[in-house]
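Showing just some of the chains, left in place.
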């Protein structure tokens, strides 16, 4: 085959590869399907902060559409109280969960505070360490908000 | 053409492509012109935090040079009070704005608190949702600071 056709093809394949590489940039704050994504940290024992975190989640869903954004609220340390079944935030947790907001509790914190799954609202998912969950999400390109 | 020359050329083009792909890494915390960029979140009704945010902006400009860094302060939730025309921070807002620091208010918060543009300092820009502005900036590679 001719040199030029080989060169052309190589360049085209190169551009194709760039096309494949392209999503690397836009994957920041977006998952593999192109959704915007955000992890919200709650590490304070303060109902005003809990409500602000839930307001943030609601406002993000209103702005982008519930189906177009991944939202996780990760509670650890003194923030774990937000996710107890009898917390001031409990009435809002079911709605948030139904709306697709993932509510995540830190097992390390639970162990230190002698809490079990029975102490938490029923809509909570538990991860081994909240702070690792937040690091992993940032590594995967999720935005980070601490209300 | 010979296999080796084709291989060499393909590798060279590949390296060129890697060169093009390179900026993907350095685009983190930098805009398209290569400027460092940072979004500073203010979501607390606390003048000490407002001053710390403004100190942060000043120190960043001193360290990098005003022309070499993009800085946005985004106020939402209880932090909106920082940007009112009669806030304790007001005397510093004009200087920050003149120095090129963008001061951003959240329209969602304004609506909930029944605030209009007339209630805010004159140097403020309003965005539909402060939390979305912060997410977008992180997606675009800006650093995030919550003082």
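A and B label the chains in the order they appear, each numbered from 1.
Throughout what follows, contacts are C-beta pairs under 8 Å (C-beta built on N, C-alpha and C of every residue); 3 or more make two chains touch, one makes a residue touch a chain.
These numbers come from a predicted model, not from an experiment.
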Full complex stoichiometry in copies [only 2 chains shown in place]: 3
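Rule of thumb we're sticking to: only the chains that are shown with their structure count from here on.
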Approximate Å spacing (C-alpha centroids) for the pair chain A, chain B: 21
Chain B contact footprint on chain A (complex, rising order): 3, 6-7, 10-11, 14, 17-18, 21, 24-26, 28-30, 36, 38, 48, 52, 55-56, 59-60, 62-64, 141, 143-147
In the complex with chain A, residue positions of chain B that touch it: 1, 6, 9-10, 13-14, 16-17, 20-21, 24, 27-28, 41, 43, 77-78, 108, 128-129, 131-132, 134-136, 138-141, 144, 146
